[in-house]
Structure formats: C-alpha cells, structure tokens
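Subset of chains shown; positions unchanged.
Labels for the chains are A and B, by order of writing; each one numbers its residues from 1.
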C-alpha cells in the first residue's frame, strides 16, 4: 500500500489539509496518507527542512513525501519531483530541499502536467496530488516533465572551527523547549579528541562541561547537554523549558571551547 | 473501503476524538477515518460550515461526513442524515447544514435509532457512529428514521448590490490571516463587466484596484486581492498577516465600488 506523507504550514483548522486528503483519496482510495507536521511556522523553510529530514528516513523506501511550504512556482522555482535515498519528494524548488539533503539527489524532474484548476494558489491540491498519485501507482518520474541538473540552493549555516573552539548556532526548538544546535555528534567528536570542554551560550552566563546520555542523568530543573537522536547537540533542562529559561532562540550562538 | 470523515470543535487534546475513532473501528475495523478539522471554534456553526463546504467535494462520492458541532438534539433540532451531491452527512439539524448547502439536499432522514448509553451529551459517539457505520456498510437511509422535508434554516448573509457597488463581508480568516469574504468570483464578474473598481474595507483606508492570480504577483508585505480556490474574494498580504495588519475580522464590511 503506497504511503504518501504531507508536510505543510497550513495548520489543522482550515480546509487546505482535508481538501488535499480528499483529492488524494479520490484518485487513489487505498493510499495511506500520513501527516508529518502541519504546524510549520508559515513560510519557514528551515523549520520544514529540519522536521522532515529527521523523520522521512524512518518511513519505508518508496514513500512519497509531499512538501507544501511556499508552493507558488515561478520561472526560477518550479514544481519538482525528487528521488533521494530511496524516497520521493514533491514540492517547489524554493531552497527547502537544498537545506534538507546532504548530497545531490539521484534524480530531479520538473513537474509539468496539466493543472486541475485555474487557480495558482493551491498547487498542492492541483498539481502535487496528481504527481504523487502518478508515482504511487508506479508511474515514471520522466513522465512528469524535464530532468533538472541541480536544486535551487539556500545556504544552511554550518558551524565554524575557530582555534580551539566550535562556533555553532541554535537551529530549532521543540515542544519541550529543548534547543537543537547545528553542531553534530560527528563534528564534536572529531574536534574534541578527549579534551575537556565548555559549552557556552552568547545569551547566558551558564557553562556546561560534559555531555550526558539522557535527560534523567541530571536532577529535575538542571541544565543538560546531550546528543539528540537527530545527531544534533541539544541543550535542555530536565523537565524544564530550556529555551525560555536560558533566553535561547533560533540563530543564537553556541560556542564549545576545548582544552 | 468506506471513508468516514470527522469535523468537530473538540480539539485534539481530550478523549472525545479518539473515543469516536475507537467506536467506529470497533464496529467497522476497515473504515478509513479522515479528520477534516477539530479546531472549529467551540459552537461556531459558520466556521464549521465554511471549512466543510470547501473540502467535502474533494472526497470520493459516497463518503460519509460526521459533523460534530452543537450536537445535542431537541424537538426542533433532531439528529439527521443527509444525502447531498453524492455525499452523506450526519449531524444535528441546528442550521449548520443550511449554511453549507447551496440547494435542498436530495434526501433528509431523522435519525431515530437506539442509543448506546444513557448520556445525552455525546451523541457523536452514541448515535452518529452507529448511523455512519450503517450507511458505510450499505444500509439504507430509510432505516435510520422518518424522512424530513427540509432543513432547519439559518440565514447566511449574502452580499448586497447597492447602485454601482457590492457590499459584502468577511466570513473567515485562515492560519495565514488571509481574509475570506462572501463575495464570489461569479458575483464579481457579473457586476464588474470590465469596469474599473476599488475594493474598500470599512476598517482601513486602504484601497485595492485590481485582482491578481497569485500572492507572488505583488512584492512581499504588500496587499493583494485574489479569488481563493474556494471561489471567494480574498484579501491577503503576500507573506504577511492581513487580518491583524488591516484590523479585519469576521463580519467586517467589504465594499467593491465600480466605475
């Protein structure tokens, strides 16, 4: 049974989400439609790419992921279908996919199919649904349109190495107000080499001097650093709200000083 | 596979929604249950009718739509099942359906079946589930109860024509704070007849002098009018929050002056 996932900034109050589900089921009654998130902050490509990159790979290979954030197309930002890591992605080439993937996709095709309506403001319903069902029924990517060589690029800020320090930043805050940084476990380990270290925030005088395995390694209400299951260095307070209590938000600097 | 949709003002925190899903699956394990919205403002029949009217028709014919807003029945407002436009609707005849449909339903039946509990406060679980499963299994509408000739009527405010102007109003605001009016594309075209026009809001000194096809037709942060995919004239700000920034809310007047 084909799995089609939906990621959007629609929220769950309006008619957008059920209209798309209805349109999918009308074309493919047996589709298994799974919501990724519809609470993406409106127009926020960084947040959408973070959420989807950290869950898509748990779905079976062959899953089709419709990504509905900033979907209006223009000449520079067409509607596209992508094959990457055994998964299919359908959306608008607005930079979101370049933020999401670590390497160049296996295939990219512009979607150039007749639209269902005269409206340009709801391509998810009028274009992506058709493309997704085409792929879900085993249709070829090639039949959607012309191949593209590369994605529209947006630059994700990568951590910098500065002397004996890594300078990273906050990229995401979850519902518990755990703070995710762009410093990965791999980068930390390659720089740390068993030296002592201090994790420092631009906005707070706190320091963290070790990295734990679980929240419960520290008492309730205390600060803890650990590697999230996403692979990102996370700053949290055990059962507390780290973002509010530390005053940390997206783009704030995090520095790890070694030695 | 039978599709049963759910529309309510329950929210998604409480036990109401999963209790109904469980009750449906206990009676019909193969049912495909799809959420329309559970974020309807409590008791708001206008909002519920707007959301459902703009998505139900995307579902396959034969879909059964349970509508759970203001469900307590009384002598004047019984539980009913409706066939309209090839779809089935189950709910309470409180005026919501009269707001939703443009014409008289093909069939209306009062639901008069034994209830599952002694409680009167949760008819969705205790009555609508049974009626929906009855229809989903191919049962006849007639077996639910006596036929009714007409719906309980609530009046939707329709736009007025006043000389060379259409006077409409705001009927809905979506998550992006796009503002939907009750002025439809059809009405606008029949009155406009290629004359110049000015869209004016009672609460703001802004004027809009043309109607675009997409948000991106204007720069970010600028005001745009377009016809939504719902067919309604929409006032928006490209990537901005029109409702807050213009001070526009439900029932505020919109005037289109021609000539």
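Rule of thumb we're sticking to: contacts are C-beta pairs under 8 Å (C-beta built on N, C-alpha and C of every residue); 3 or more make two chains touch, one makes a residue touch a chain.
Here the structure is a predicted model, which is why all the values come from computation and not from measurement.
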Total identical subunits in the assembly as filed, 2 in place: 3
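In the analysis below, only the chains that are shown with their structure count from here on.
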Distance between the centres, which are taken as Cα means, of subunit B and subunit A, whole angstrom: 32
Of subunit B, residues touching subunit A in the complex: 1, 3, 5, 12, 32, 34-40, 50-52, 54-60, 63, 174-176, 213-216, 226-230, 239
Subunit A residues touching subunit B - in the complex, by the definition given at the top: 9-23, 25-26, 29-30, 33, 42-43, 72, 74, 117, 119-122, 125-126
